[in-house]
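One structure follows; several queries about it will come next.
Removed from the display is one protein chain of the complex; every other protein chain stays in position.
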Amino acid sequence: MIEIDNLTVRYGGVTSLDGMSVVFEAGTCGLIGPNGAGKTTFFNVLSGFVRPAEGKVIAFGTDLLSMAHFRRARWGLRRTFQTEQAIDELSVFDNIALAHEHAKLGGTSRRQDVLAAISFVGIGVDPDSPVSTLGVRDRRLIEVARAVVGRPKLVLLDEPAAGLPDEETEHLGAVIRGIPEHTGALTILVDHDMSLVSACCDTTAVLDFGKLIAAGPTAEVLRDERVARAYLGTADIQ
Amino acid sequence: MPSWVDFQPFIVTGLALGGVYALSGVGLVVLYRATGVVYLAFGAVGAMGALIAWSMANAGLPGWLGWLVCVLFSAAVTVAYGIVFGPPLAGRDPLVKAVATIGLTLILFGVMDLLWTTSGGESRSITLPTDNSGFMIGQIQVNWTQVIGLAVGIAITVVTGAFLRYTKLGTAMRAMANDREISATLGVPVRRVEAAAWLGCGVLAGVAGLLLADMVALDATTLTFLVISSLAAALIARLRSITLTFAAAIVIGLVHDLLTPILALSSYRDITPFVLAAVALFVLSRHRVTSPSREDA
Partner (left out) sequence: MADTAGVATTVERHPALRRPRNGTLVRACVVAALFLFTLFALPQLLSLYFVDAMTQVAVYSMVALGLGVLVGRVGMVSLGQVAVLAIGAWVAARILFATTLPYPVVLLAAGAITMVLGTLIGLPALRMRGLYLALITLMLAGAITVGLTTVNFPNGGHGFLGYNGSSVHIPPIRRPSIASSDPAYFRYCVVVAALMFVLAYAHIATRPGRAWAAIRQSESAALAAGINITLYKLWAFALASFITGVAGGALAGAVRYLYSIGFPTQDSITLLAVVLMGGAYSLWGAIVAALLLQLLPALLNNWGVSADWLTILFGIGVLQVLTTAPRGLADQVPRDLARLGRLIREQLRRAAAARGGAQ
């Protein structure tokens, strides 16, 4: 369980997060909102790249914000980014092993853990192949594999399906749905693809202009009028 | 410890030198803010301009013609570089853009050494007519070149500050410093504004080259790398504030020259700009949290 209490981030006159208070219980939780709502800022606070002006984050009983950012990975925080982060010059295996070795999980189980992660996300290619030869699907899966290898506690996925066609998105959705059971981690998924969010997430929170405007079971939240209004202002009308 | 009287003449030379450093520093900062390029070839273009002026004077042509050509040459090379290499590198990291100007520096350096070799120990010098006339402030001798050095430094700082704040072109430059792409979508004529910035910087490089050739030495290596002193001033101002650049430049010039009469430190005085910049940067960046997300200009 992760508890966010009155999280506020101000930067140069803009309040990116405004008194955000929410509890993510367990399983896979969605975080949606129009562009600029503060979703990535929220992830940046959790990662430690941005210091909030106010607020607390208690994750699994630990005060996350008081931990140095590079120690959070050791604690069990994992994150993917909107832009591709797979490292071209390394192999698939090395890309994922990188996350494992810096999360200080110990060398003896490394190969086993990495291979387990590779098969969990469903990467079919030879783990020794360099990433530069792979397509978008496998690159995105590598990023998810990095997020689930070992024993993560909190997995943050920032638009993991960006750039993927529909069938691959479905596959990714199945993988994401399985993360809590496979690893025991709490997963927060940020995405614009509502079908992906409804397929993976039991509960969802909605941000708009830095404020939390709804939170609860995904189906209810997606039907909420306030959420529709928040999106209609900026998204295409369907 | 030398007496006050010993220091006095160095206050004058230090202020003059600082003025020229300020002139250069402002040029560097404005160009950086408009284009993201740290123009490391600033000293080299000025140096070559000064050498051309020297050759022309040597050939019997009137002095003012040489100075004009110096400034025009520096401006032309700078604008040409900006037009040719600006666009292909526009979206790249400022580090890449700065390293590219090193390419220009090397080319100019090679050309200068080819055409004006330092063989035979022949030393060249430029003397401006203002070197020979001056006045006294109390006990101190001041010549007009030194006055010009400081005056031009002050003038450029003030004029540029006003230009950036009050003119359309200046506002456009400030907008672009913030975000080039957004400025473009707002209708700012990006290429033209950049060309203007390159032009201004090139002109300043020529003027600075001429003044430094007179005040310090007419030597390709010395002049090319004197840009480091102006760069130090610009860095202390975080490549942002014109006024701070001016202040830092004056301090650098003063400290450098004031160390001359102190025998124990005199031979180390060339380290001044480096030390000041390094210290300032270390002190100033201690409070910064590394922000791996969106870099600010």
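Observations on the structure shown:
Each chain gets a letter, A and B, in the order it is written, and its residues are counted from 1.
As a working rule, contacts are C-beta pairs under 8 Å (C-beta built on N, C-alpha and C of every residue); 3 or more make two chains touch, one makes a residue touch a chain.
Computed from a prediction, not measured in an experiment: that's the story for all the values here.
Within the whole complex, the absent chain has one touching residue among B:V5, B:V96, B:L186 or B:L263, and that is B:V96. Touching the missing chain, out of B:W4, B:Y166 or B:F282, is residue B:F282. Of A:R51, A:K104 or A:R229, it is A:K104 that touches the chain left out of the display. Touch with the chain that is not drawn comes from one residue among A:K56, A:K153 or A:H182, which is A:H182. The set of subunit A residues touching the chain not shown comprises 47-49, 69-74, 77-79, 81, 83, 85, 87-90, 93-94, 97-99, 101-104, 112, 115-116, 118-120, 126-128, 146, 174-175, 178, 181-182. Residues of subunit B in touch with the missing chain: 38, 85, 88-89, 92-96, 98-100, 102-111, 113-114, 221, 224-225, 228, 231-232, 235, 267-268, 270-271, 273-275, 277-278, 281-282, 285-286, 288, 290, 292-293, 295.
Heads up, the rule we're going with is that only the chains that are shown with their structure count from here on.
Rounded to a whole number, the gap between the C-alpha centres of subunit A and subunit B is 48 angstrom.
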